[in-house]
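This report concerns only the one structure given below.
As you look at this complex, bear in mind that one protein chain is not there, while each of the others sits in place.
So, chain A:
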Amino acid sequence: MSIERFLNNDLIKLNLLCKDRDHFFEFMFNEAFDKGLVDKQFLSKIKERESIFPTGLKLNEFSVAIPHTDPQYVKEQFIAVVTLEKPIKFSLMDDASQETDVCLVFMLGLNQPHQQIEILKQLMAIIQNPSNIKNLLSAESCEEVRNIFKQMEAKA
């Protein structure tokens, strides 16, 4: 199973300009809802979850976030990849009292996460390699993003 298959060109956004986290979630929800990938409740649930269990991750050079919500609000699985024109603040996964400037977001729409450990491991491997993060941040097309994910699969 390839992680690249979870990508959907409609949910790859490059240099997206969002004024804050709520704006980001609203924008991405509308895209996913229009394509029939998520339930109506997805928006309020993902926001709520992010406020209780934040998903910001501080890496060496950049910060990323992996927002997600309970499986029942996801109709069709996806991994949205978004690079941000201007960083947005997310609280840290291991310390909600601290915020970090996130410039890359992987929004996860998984409805059987426990059956997808290989996919998640590949995603972690992408996050853990600084050159992948740099390449994603400088990507200018969906194709480039897909290629980075494809390479991961070849290595896994």
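Here, contacts are C-beta pairs under 8 Å (C-beta built on N, C-alpha and C of every residue); 3 or more make two chains touch, one makes a residue touch a chain; residues count from 1.
Following the convention adopted for this analysis, contacts and distances are computed from a predicted model.
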{"item": "Protein that the absent chain corresponds to, by UniProt name, given \"Malonate decarboxylase acyl carrier protein\", \"ATP-binding cassette domain-containing protein\", \"Heme exporter protein C\" or \"PTS sugar transporter subunit IIB\"", "value": "\"PTS sugar transporter subunit IIB\""}
{"item": "Touching residue (missing chain; options A:16, A:127 or A:142)", "value": "A:127"}
{"item": "Full-complex contact with the absent chain, from A:66, A:80 or A:148", "value": "A:66"}
{"item": "In chain A, positions touching the absent partner", "value": "49, 52-54, 57-60, 66, 68, 70-71, 92-96, 108, 110, 113-114, 116-117, 120-121, 124, 127-129"}
